[in-house]
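Dropping a structure here in structure tokens format, bear with me for questions.
Shown here: the complex without one of its protein chains, the others still in place.
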Amino acid sequence: MTAPERYSYLGPEGTFTWEALRQVPAASDGEWVSVSNVSEALDDVVSGASTYAMIAVENSVEGGVSATQDALAELPDLRIVGEYLVPVRFAVVAPTGVSLSDVTVLAAHPVAYAQCRKWLEQNIPHHSHSSSLSNVRAAEDALSDPDIHAALAPKGISERLDVEVLADDIGDNPTAETRFVLVRRGGAVPERTGADKTSIIAELPDDAPGRLLEMLEQFATRGVNMSLLESRPIGDAMGRYRFVIDLDGHVHDERVADALMGLRRFSPKVIFLGSYPRANGHVPEVSPRYTDDAFIEAREWIRDVAEGGSSQA
Amino acid sequence: MTAPERYSYLGPEGTFTWEALRQVPAASDGEWVSVSNVSEALDDVVSGASTYAMIAVENSVEGGVSATQDALAELPDLRIVGEYLVPVRFAVVAPTGVSLSDVTVLAAHPVAYAQCRKWLEQNIPHHSHSSSLSNVRAAEDALSDPDIHAALAPKGISERLDVEVLADDIGDNPTAETRFVLVRRGGAVPERTGADKTSIIAELPDDAPGRLLEMLEQFATRGVNMSLLESRPIGDAMGRYRFVIDLDGHVHDERVADALMGLRRFSPKVIFLGSYPRANGHVPEVSPRYTDDAFIEAREWIRDVAEGGSSQA
Amino acid sequence: MTAPERYSYLGPEGTFTWEALRQVPAASDGEWVSVSNVSEALDDVVSGASTYAMIAVENSVEGGVSATQDALAELPDLRIVGEYLVPVRFAVVAPTGVSLSDVTVLAAHPVAYAQCRKWLEQNIPHHSHSSSLSNVRAAEDALSDPDIHAALAPKGISERLDVEVLADDIGDNPTAETRFVLVRRGGAVPERTGADKTSIIAELPDDAPGRLLEMLEQFATRGVNMSLLESRPIGDAMGRYRFVIDLDGHVHDERVADALMGLRRFSPKVIFLGSYPRANGHVPEVSPRYTDDAFIEAREWIRDVAEGGSSQA
Partner (left out) sequence: MTAPERYSYLGPEGTFTWEALRQVPAASDGEWVSVSNVSEALDDVVSGASTYAMIAVENSVEGGVSATQDALAELPDLRIVGEYLVPVRFAVVAPTGVSLSDVTVLAAHPVAYAQCRKWLEQNIPHHSHSSSLSNVRAAEDALSDPDIHAALAPKGISERLDVEVLADDIGDNPTAETRFVLVRRGGAVPERTGADKTSIIAELPDDAPGRLLEMLEQFATRGVNMSLLESRPIGDAMGRYRFVIDLDGHVHDERVADALMGLRRFSPKVIFLGSYPRANGHVPEVSPRYTDDAFIEAREWIRDVAEGGSSQA
């Protein structure tokens, strides 16, 4: 009998990251390690302390998580093996006995606070905001500090802390969600499912005009669609960027492999972060020109041609 | 005699934003309004409480400032009229009598802390980090809270607070700098200097493959170089982005105006944020094909041709 | 009362060029000048001897007519004002009394002969070919030379010469047709009809890789479709080409004018040959992005923006 796999995640129980990890079937048998930020989770994977880390990469309202993107670019040999979406629903929670009209000081993580601003202005117009380091911590602050009357937190927190839900689903954007990825160190690429994503990070060869265009043409000429393009500073000088890119398809798809080879020749530095099933299960439409069969047929044709065989189409 | 212009900035005195504002000659006669975050500064401009706001848009290590980019996209009719670069230099400061070896708790804004991590690991290996809301606040925390021994802050803070500099220029990246822009509401575009930048925000018409490539071709076919491309979520659904773009050149340059017209036809939503002198004074090389003269000559040629004149080159 | 306009055409009566000229309503009142080749027809226009010349530019089987394309590139200030399609139908004609089984020597212009080869092999397997200088001359040769029994010619020749049609419509390609254009010197561009074509000739700036691609992008980024691209040698050295291009649309269409301006800036030499109604009456679909309204709106927007007006879309 082997030891259970360890999963590091931004805890404690009840965070959105924790909800993401609950979506991983294999994790139910694993050991869950609550850590206090993304860096710690990734360090656990790099050091081998954990096999997996669940980390937030993007919020549909706030955008990409810079710390995650930079860590994926800089830490060696990380691989994304899964993607998960968690709806971002905020509630106002408070210790028993507090009602909404009592609230004049509200604890909230700044990002959470920003996402509920409109509701708060209308429903608690005269409150002040006390900044907390996480959503769960905000609820804890509301319990421990008598000067804080309530907190913004995920509704589920009421299952674990002694707080009550005064109002639920108060985010300004009802469709807000956060995208998480499960990463581990190296190892086999997950099998392709037909609804896959491939994540890479690439630098441009230099800052000549049109270089980004040239890079994107590597994908376009192979019919590979891009669902994400984010620039992040390389860090050595203002104006130098690397690009975080998500592609539709799997490295085992011929068109994706061909595009990545083109990118590899073009870019002085390409990092392959992994191919993995998409959280939304969307199967991309692939033109007949870019199917595996089309690539295999073309490869056989060029071999025949190069060896002196007949060339007619 | 008229009232002085008001400039809102992220204060208090001594912040990097304050240093940026010191670079604006006209501001020396103005009234400086210290506010506590970017939103407040921009709100002052929108409401007319201030004429100008100085706001950070990008750090060479941390990347674009999301809150600024989103505010520029969503607030009506803001215009960038100047760009300023401030070197990011951190010092360890402490109340008189404290020496480096005494420090076990260090106050720091998380971004500042992240940028000094290597030096801190080597020089104060056994400290813990207390999170502060700004660099100046960190120094204040070190003064007011006896459990906090020192703080990360800009060196200049020692001119205004009763702290001493224990170590200077300790950032991991000695070339780190932050880019600020001065914004106001509407009004005339600053005159072109030959070393200008134009900032825009644009959305793609739909998510068909290759759309971003098409958008970038609007610039490339007019010889307009792009110095920044950042994606930001529109916010209504995962995977929908707008793009924050800086172009070399001024809207009064023919090639830039022509590219912007192409973009306007292509994109369902384009926001012109302004044309203004570049902080680094860099004059872009313009191919003879894309000079104002080339555009004017081509326009005269097509008029002649369309009216039945001679067409030979 | 003014003198009638003169029309030069490759004669004599009965040629395909003559049939093209019959399609021009205004020509019915003109004076028709039969000449013996395309150069003479164009020389008449350049010298002012004729106002118009009808010349063949392309055959659907044989391709572009090099002599015409080169003359349009080299003669000054020619303008195409109309386009006409003539079906290419060949008949076997012979003096009265000759039947198909009598034919052992057949006169034909080499191009006509090439286009009827299959029918001739099956139906007159044992003939020999006598080369004639034109289709009409072939029929004349069959009348005047007793060693020549029959000729390939347009069926209509039997209305003017004393020959009978032994077999009609014998071309290998039943849809073959020839495209003619009516040219004159300078003058006003024909009004736009919505179903127009614009013809140009352009050179590349140099032979750097990718130059042709760059040139074609001038059209693509304005949504202008290309119906013809032919390369012709400039003549000074092997491997140097100019390009004969037909575009969908009229120079009075904003998108076409904008593309031509782009081309003018790109190319060291552009010749505008004219905008004129298409022979086939096809109205191109124009994306909303490239309508006149889109161009006008974008121009007004950029003016407003450049003058400091509000920029929101």
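Chains here go by letter, A, B and C, matching the order in which they are written, and residues are numbered from 1 within each.
Convention: contacts are C-beta pairs under 8 Å (C-beta built on N, C-alpha and C of every residue); 3 or more make two chains touch, one makes a residue touch a chain.
These figures come from a predicted structure and were not determined experimentally.
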- Would you mind listing the shown chains in contact with the chain that isn't displayed? A, C
- Residue among A:95, A:233, A:262 or A:284 touching the omitted chain: A:262
- Which of C:25, C:125, C:146 or C:210 touches the missing chain? It is C:210
- Item | Residue touching the undisplayed chain, where the options are C:4, C:76, C:186 or C:233 | C:233
- Note that subunit C touches the chain not displayed via residues 58-64, 66, 85, 131, 133, 173, 175, 177, 179, 209-210, 212-213, 216-217, 220, 223, 225-233, 235-239, 241
- Message: Contact with the hidden chain only, please: which subunit A residues?
- Response: 76-77, 79, 186-189, 205, 214, 217-218, 220-222, 251-252, 257, 260-262, 264-273, 289-290, 294-295, 297-299, 301-302, 305-313
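FYI, only the chains that are shown with their structure count from here on.
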- Chain touch graph shape: choose line, ring, star, complete or other and state it. line
- Homomeric contact subunit B-subunit C: same or different residue positions, threshold half: same
- Message: Angle of the rotation mapping subunit A onto its copy subunit B, from a C-alpha fit, rounded to a multiple of 5 degrees, please.
- Response: 180
- Based on CA centres, what chain would you say lies at the far end from subunit B? C
- Task: Would you kindly tell me how far, in whole Å, the mean C-alpha position of subunit C lies from that of subunit A?
- Result: 59
- Could you state the distance in Å from the CA-based centre of subunit A to that of subunit B? 26
- Note on the structure: Separation of the C-alpha centres, subunit B versus subunit C, in whole Å, is 57
